[in-house]
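Would you mind keeping the following structure in view while I ask a few things?
Omission of a single protein chain aside, the complex is shown with its protein chains in their original locations.
The first chain written gets the first letter, and so on, giving A, B and C; residue counts start at 1 in each chain.
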Amino acid sequence: MNPPIYGLMAEFDDPTALVKAARAAREKGFRKLDAYTPFPIEELSDALHLHKNKLPLLVLIGGIVGGTLGYMLQYFVTVIYYPINVGGRPLHSWPSYIIITFEMTILFAALTAVFGLLGLCGLPEPYHPTFNVPRFAMASRNRFFLCIESTDPLFEHDQTAAFLESLEPREVSEVAH
Amino acid sequence: MSDPQKNIDPAAVRSALWARLEGARGRDYWRSLDELAATPEFQDLLEREFPRQAVGWSEDEDPVAGRRNFLKLMGASLALAGMTACTRQPDEHIMPYVRQPENLVPGRPLFFATATTLNGFANGVLVESHEGRPTKIEGNPGHPASLGAADAMSQAAVLQLYDPDRSQALAFNGEIRSWGVFTGALRDTLAQQKAKNGAGIRILTETVTSPTIASQLRTIQQSFPASKWHQWEPAGPHSARAAAQQSFGQPLNTYYDFTEANVVVSLDSDFLNSGHASLRYARQFARRRRMAEHHDTMNRLYVVEPMPTPTGTKADHRLPLRASDVEEFAWALAISLGLAEGPKTGENNDIYKWLGPIARDLQNNKGAGVVVAGEHQPPIVHSIAALMNEKLGNVGKTVFYTDPVEANPVDQLASLQDLVKDLDAGAVELLIILGGNPVFNAPVELGLGSRLKKAKLRVRLGLYDDETSAACQWQVPETHFLETWGDARAFDGTVTIQQPLIQPLYGGRSALQVLQSFTEQPEKSPYDIVKGYWSSQHTGSDFEAWWRKAVHDGLVAGSALPAKTAAVRGEALSARAGGKKLGGKLEVVFRPDPTIYDGRFANNGWLQEVPKPVTKLTWDNAVMLSPATAHRLGVQKGDMLKLTYEGRTLQAPVFIQPGHVNGSATLHLGYGRTHGGRAANGMGFNPFGLRTAKALWQDTGMDAEKVSGNHEFADTQNFHNLETPDRRHIIHKADLADFHKNAEAPHEGAETPPKGLTMYPEWKYEGHAWGMTIDLNSCTGCGACVVACQAENNIAVVGKDQVRRGRHMNWLRVDSYYQGDANDPAIYNQPVPCMQCENAPCELVCPVQATTHSSEGLNDMVYNRCVGTRYCSNNCPYKVRRFNFFLFSDFDTPSLKLARNPDVSVRSRGVMEKCTYCVQRINGAKIDAEKQDRPLHDGEIQTACQATCPSEAIVFGDINDKNSRVSKLKANERNYSLLADLNTRPRTTYLATLRNPNPEIEA
Amino acid sequence: MSQIFRHSTNTFTRVLLFGAVFILGFAFWAVDRLSRSDYNTRATQSREQPVPFSHAHHVGGLGVDCRYCHTTVETSSFANIPPTKTCMNCHSQIWATSPTLEPVRESFRTNQSIRWTRVHDLPDFVYFNHSIHVNKGVGCEVCHGRVDRMPLMSQSASLQMEWCLNCHRNPEKYVRPREFVTTMGYEPAGDQEEIGRKLVAEYKIQDAHTLTSCNTCHR
Partner (left out) sequence: MADELEVIESPSGNKIIAPDYTFGTVTDQIASVVLTKQTPIAVLGTFTVALGLLMTFMLAVGLLFGKGLGIWGLRGPTMWAWDITNFVWWVGIGHAGTLISAILLLLNQQWRNSINRFAEAMTIFAVACAGMFPILHLGRPWLMYWLFPYPNTMGIEPNFRSPLVWDVFAVSTYATVSVLFWFVGLIPDLATLRDRAQNPAFKVAYGILAMGWRGSARHWAVYETASLLLAGLATPLVLSVHTVVSFDFTVGIVPGWHSTFFPPYFVAGAIYSGFAMVLALAIPLRSLYGLKGLITDKHLDNAAKVMMATGLIVGYSYIMEAFAGWYSGNVYEEAAIWNRMTGPYAVQYWILITCNVVAPNALWFKKVRSSPIILFIWSLIVLLGMWLERFVIIVASLAQDNLPSSWRVFESTRWDWATYLGTIGLFLFLFMLFIRLLPMISIFEVRTLLPQAKVDKKESL
């Protein structure tokens, strides 16, 4: 029995080949698989069915929270906490509060967006098995990788390797843990 | 503030205070922050929060190195308060009294009555004292010359008292000596003199009205029969004295009463702002222009003068005439009145154009008119005026004569020349100069500076180690009048006994003491001398009670001189000179400076920095020219002129003053000091350099030529001609007749948005609602209110360069606007304090709520919350906010810290400040009233500016109280808000000004 | 390419990134606490004094009324520190020779003030007026605490603005009948709020809006 590995990785020359391979792998029934590319590829997301994610909802919530907090803060301070006559304006001069409310909305939404992104991607993650593959450095330049992970129920080292070879990659390599 | 006239024994309190202040030089008073300022911890804090250099001035700001330190001296202290807010404060200490004087409650001010003097004439004042520190001077309502008002100079006396530049040590040729040595030297000389009956003794004083000093001098005269007493006062009423002799054959004192005067003709007299009773006159005059009811009438004022004065700005008809033409005008007027023979015309048509109407006006108001001759006009003008008043039956109604107020009304010029003669003859062995500064201000041709040296022993008693001191061997530091006992007479002879409020800060002697040393008991204290004199005068029982009352009231009841009747002698009116010809040259006019007078106040930061009436100049004098004359000479404001008169020359910068008469140049005296102190030296130029006995006040025949160079003036306002029509509606004005026809006349075209016109709900002001009205019809623009505000609110002095940069700190300013022809415009004064807007634009934009609205409608400014964005100032349409661009307030000079009002925070660097309606006074009064569980009554609270205003133009009060004076005035038809169309809803409003022109002349 | 980082780096960086939020939060909280701490306000800290005067003894023990020494408290903004004379009224007889009282006697002889260290020291831009507070039924105790239990005087309240505001916003919670102003350990006869409201009305104490207007304390 070979040592446990993270998975098997195939390297391709161009996006089209990768997308093709990805489709094939999914049809073959693999689910625990991921692709690595130097730039976002629309079709790849289709191929791997990655379209849904919760980020927009999170951001919406973040925005609403921020806005409400912003307005409440101003209302509380000027009407409840220290009511004082400023320039003969009413204590609750709502038109003046719009701007800060708006800014707080944006701020909170933006923060949620960024931290949400990190969260959903499980970043930061400076160490990742894929980095063990020497040629993987090219994933950030001009190569396209498809990786089938060993945790996939259908994963069986030699057959999976053979399957990957059948997709005519530049080469197939093991991804050690 | 509490009742100004507590009935207590001042002496007792004071002795206790002295005990406290002994040695401590007043640093250890209970609110011991001043003392704190000296502790190392505090210094550290200072270092930490204000690196030393922070207090300095970058070369950008102040090229004149020397002045820098002084200016920060002149400010206020304790300012770090604001800073230390967020820091742990270092330990402070409290030094309680050892034996607390009765009547003295720490934290509550006491008020003492005394008097300031100018040219020897007294002006009654009340001095506010905090734990023995005089901090504020206000008028004494009981005193005839003051009636409760105080002029700028009197109020600034406080700063003079604490001036660190005062002469602080007895010196012989500049070396410090002990008093023993001095009195020794003096005694020896006197012993020698005794032999020759004092033939070598000369005493030179200013004008003396003090009965005590007079009696001392008389005694000296007896023991030293051959000694002589000379008097010299550069800006005194010389010609009035001469005129009295000429007209009546006897020395007489003239004063006026304007309450009954319907028609006033001023022959170059600034009676509303200068002279010995100007405060009284201003009040009487203003009351005749109050217009409480719509159909009230007003008096009518004709002014003939070369240079616009506050009086000129109030004129219904102002005739710019060269000073030397006023005599001709007087003649012509007399002729028109049929009091003299001669032609009613001449070359200069200006002189004659209004004679008929004016004469008729005077005729129609027999006994209800007055002709006022200017102090600076030659005797003949006074005589003619006297004649007119007499023939018009004004004497006894609006004009009064009494025996002279001066102890010895001599011709001072002659007196001085006499002294010079003796000096040249080498007859002077002991010359004693009491006060004054003759070397600086005597007629230039006398060359007193060098001549004095001919006297063997020269002793100088003076507040400052000045030009005269430099020419004397002994410089004896003089005690300030707030430090010693004394007495003086007012314009009508009323006597005030001056009482000290503080132990002499720098030691020193008073004139009384110096003169006393001529007698058997040389060491007698001023208190004993004065009290002694009066007890000797006192007839009737219980002198002590009389004395107590006199001292407490600030005047000796019934000491006013009785009115005399006198008739102008036929020979009084000498030959008529006729209009003066210029012959292509200029007329030179010398006048005392409106704020620093003859130079005696030159080292007083408050007086230097209060914008001078009309010109708005600070820290400077100038050659005042009319636009036309300036054009003729081809000069602009700031260009240098070389003036040549009687072979003497002087270089001075030009200031173009609209309304100044053509062909004449006015020079204000007092500047160009060389030994005046750090604020005085190097400021302006010295007209005394041209002033000869022949031309004490004016003369023709001065040459002026443009020379290279340019001078930067620090004036706080540029000349602004109102657009005609004044579309900004800054000054609401109308002619009396039109106003009578239509009450809305003054507000023609101005729009005030109706109350409802706002999207906001109304703020309700229950309880008090403070408001103010300023009657432009009364305001003379004298600037007394500005100094009052400065004293009351610890406002810093910033110095000439900063003023030039528009960084002056005065919370209250007096704007002047011109209308019409730049050579003969109408001039309007407008005092501008904070408007306390109900819809305050400044509050809205302050990011930290440092300025907000109080429940009583005050626009509060919290210095310690201010971070200094200056947005509020930008958004203030009235520009009444002042910013501390540097650390303007003082942190170092102990003496100046004593001058502070403990009820007002001293502002530090980087914060905004502004008028608060003297909120410290409001709260003080409210607290007192609440403690006694009674409502505040109207007039109980007086803002500093209101309290001091000679013409009662400023009224402050509760506008929720429908019966308060202020509410009534706000209901007056003349009431209007400045820039009302901005809908800021000012609490400070103005009463439109009215002119009462003679219909004949208008037509 | 080979791994640059060890596996542990993952956890490390994550903790660092998301922990930052909490670290900042804590720092902020700490500063806030510190600014309100007794260290900063100097509350409960007694000061070095020239004479170890014990309020506990004079007030608590002998039951001397506050106003016997602080005579101006009802009339002036400043509640005066008694003049040496006041001390000597008794101490010329009692403890007339006690060495601890030497500074007092010296002051009396030499006419030099005793140099007390100020305990209750408001910033100089705050204008507190004792007389009006006392006259409106604010007890000494309310601000100065149980003086009768202080061997050496120390500040009991923070004297910070928010503290002042507590009372200026709802005086009824603190006022007491005038006769009890100097009482230590005063207990309201009944519900404070209720009594308070009555007194506020009776003493004509101004409404909160006026009491919290800036110029009430700052000028």
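Just so we're on the same page, a residue touches a chain if its C-beta (ideal position, glycine included) is under 8 Å from a C-beta of that chain, and two chains touch if they have at least 3 such contacts.
Everything quoted here is computed from the prediction, not taken from an experiment.
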Report task. Could you run through the displayed chains and say which ones the absent chain touches? Result -> A, B, C
Query raised in the report: Of the residues A:Ala109, A:Ile148 or A:Leu164, which one touches the chain left out of the display?
Result: A:Ala109
Report summary line: chain C positions in touch with the non-displayed chain are 1, 4-5, 10, 13, 28, 32, 35-36, 158, 160-162, 165
Query - Residue ranges of chain A at the interface with the undisplayed chain - result: 14-16, 19-20, 22-23, 34-45, 47-48, 50-51, 53, 55-56, 59, 63, 73-74, 77-78, 81-82, 86-87, 89, 93, 96-97, 99-100, 102-104, 106-107, 109-111, 113-114, 116-118, 120-121, 123-128, 130-131, 134-142
Requested in this report: Would you write out the residues of chain B that touch the absent chain, in ascending order?
Outcome: 51, 53-54, 56-58, 60-61, 86, 717-718, 720, 722, 727-728, 730, 802, 805-807, 813, 815-817, 830, 832, 841, 844-849, 865-871, 873-875, 877-879, 882-887, 909-912, 978-979, 982
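To be clear about the criterion, only the chains that are shown with their structure count from here on.
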Query raised in the report: At what distance in angstrom does the C-alpha mean of chain B lie from that of chain A?
Result: 80
Report summary line: chain B to chain C, mean C-alpha position gap in Å, rounds to 46
Query - Residues of chain A whose C-beta touches two or more other chains - result: 84
Report summary line: Two or more other chains are touched by the chain B residues 852-855
Query - Interfacial residue positions of chain C with respect to chain A in the complex - result: 1-10, 13-14, 17, 165, 209, 212-214
Query raised in the report: Which residues, counting only chain A, touch chain C once they are in their complex?
Result: 82-84, 118, 124-127, 131-137
**Report entry** Touching residues on chain C, where the partner in the complex is chain B
**Finding:** 40, 42, 47, 72, 75-78, 80-85, 107-108, 111-118, 121, 123-125, 127, 129, 131-132, 135-136, 204, 206-207, 209-210, 213-216, 218-219
